[in-house]
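With one protein chain removed, the remaining protein chains of the complex are shown where they sit.
And then subunit A:
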Amino acid sequence: MSIKVYVPRDTTTLSLDGNRVALEIIKEAESRGEDIQLIRNGSRGVFWLEPMVEVETNQGRVAYGPVEVRDVTRLFDAGFLAGSDSHKLSLGKPEELPYLKKQQRLTFARAGIIDPVSIDDYKALEGFKGLARSLQLTGQEIVDEVKASGLRGRGGAAFPTGIKWQTVHDCPPDQKYIVCNADEGDSGTFADRMVMEADPFMLIEGMTIAGLAVGATQGYIYLRSEYPVAYDILKEAIDNAYAAGYLGSDLLGSGKTFDLEVRLGAAAYICGEETSLLESLEGKRGLVRFKPPLPAIEGLFGKPTIVNNVLSLAAVPYIMSEGGQAYADYGMGRSRGTLPFQLAGNVQQGGLIELAFGPTLRQLIDDFGGGTASGRPMKAIQVGGPLGAYLPESQWDTPLDYEAFAAIEAVLGHGGIVIFDDTVDMTEQARFSMEFCVEESCGKCTPCRIGSTRGVEVIDKIRSGVNVEANLTLLDDLCDTMIHGSLCAMGGMTPFPVQSAFKHFPEDIDKAIAHSTSAEVH
């Protein structure tokens, strides 16, 4: 019997030469007359060990990583096909890695274990159980189960998912839509990508259940164009789901219909905002809409529409198969369930960490991060993407919970955690936040469109020592106008990273001024 060897096919593994490692393994096996079956799984999210190669043995799977092309011959020499632990890259059983063992994986339970496009693999690990149960329930019963889970929108706004579903459910029967927001534009986040690349059937199942719950027959996944690998895997998975009767006009013989299509965005951060996304799906410029009407009542093509983040929809199969209460048993306060935190930036052990809400930021970093990649001290952490505040060390003991973060004028957002070492110039980061807003504003609101350009100019003046005090006051005033005068989070939250950078790291202003005046002298 052939030996199963796993090499992931996700973006991170491929970005670290994973394809060449896979080819080298095939070549080496052929030349040695070894009978292997190479399976391209998803990543387990232990990105600092990718490409992580796994071999199926009598004792279960054993892992080796990070494997480079030049390691392959020696791995064979060391007997890795028999699960030998004599090679220096040997990691033992992957599920015993402390990085994975310390997590509470509900949504990512299958990630990295299965072949992402194999329906059999998915079904072998509880896949489609939630759908099977949902087909026995009424729409209202499904909505009630989601409400009981306490699930809140994982895209960042944290709106209760069950309430959104109820609104669409209660709209009179008509064409309704399920739209999955897979425009994961926040820097430091990759959890959506991991769902789509490691376990796409979970998303397909979640969307189908949403369709059953509210009476929608058409779904769209709005995927950012920056994710070509996720696009290919999703398309493959959707084709396989259609072929097996998990999508289409007669779901598992129930007579119910749900069709699903992936649509690509076109590199516009603002299209992660739900109304801008809907405009884009309709084929227009991604201008933010006024609310009301809510998308739940007048969404895509003017019809009732659920717009949910990938992670919200991906949580649904678990909730439906295990029950809302099982999900709600995790978490703290009003933040129920788990959040996949994403450790990124200047960090030794970056990756995906799914945990119940509640531990502090410092615990997460100490338990998983392993320090900075550069080996220098950490200085600032940006949580929640480009619109999230920069946190100084004095705030790292804040529990990871929506309300606790809001209390310190920060956001958890989509769970991205970006670490910076002490070489970072926070005034430069503040400038970038404004610059990013210039680049990505949809242009509808003046405070966002013009304010961001003025923001870059004012910060440039501060950094070069021109009327510093007066310009800092002006910047505060400008931020205030943006926060209160913008329609959506783009203009309304860009000031968060800017103000936090200046407030918590005032010493960087003097450094920037000193740097700019010394540059002038030279």
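Convention: a contact is a pair of C-beta atoms (placed from the backbone, for glycine too) under 8 Å apart; a residue touches a chain by one contact, two chains touch by 3 or more; residues count from 1.
Simple rule for what comes next: contacts and distances are computed from a predicted model.
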item: Chain not displayed: protein name in its UniProt record ("Metapyrocatechase", "Peptide ABC transporter permease", "NADH-quinone oxidoreductase subunit E" or "Cytochrome bc1 complex cytochrome c subunit"); value: "NADH-quinone oxidoreductase subunit E"
item: Residue of A:Tyr6, A:Tyr64, A:Phe80 or A:Tyr227 in touch with the missing chain, whole complex considered; value: A:Tyr227
item: Touching residue (missing chain; options A:Glu282, A:Asp366 or A:Asp397); value: A:Glu282
item: Omitted-chain contact residue, chosen from A:Gln382, A:Gln395, A:Ser452 or A:Gln499; value: A:Gln382
item: Touch criterion as defined above, residue of A:Val5, A:Ala29, A:Met207 or A:Leu343 at the omitted chain; value: A:Leu343
item: Sole residue of A:Tyr64, A:Tyr122 or A:Tyr269 that reaches the chain not shown, by the stated touch rule; value: A:Tyr269
item: Contacts of subunit A with the absent chain, listed as residue ranges; value: 11-12, 14-16, 47-48, 50, 184-190, 193, 225-229, 231-232, 263-269, 280-286, 301, 342-347, 350-351, 373, 382, 386, 416, 418-421, 424, 429, 432, 436, 439-440, 442
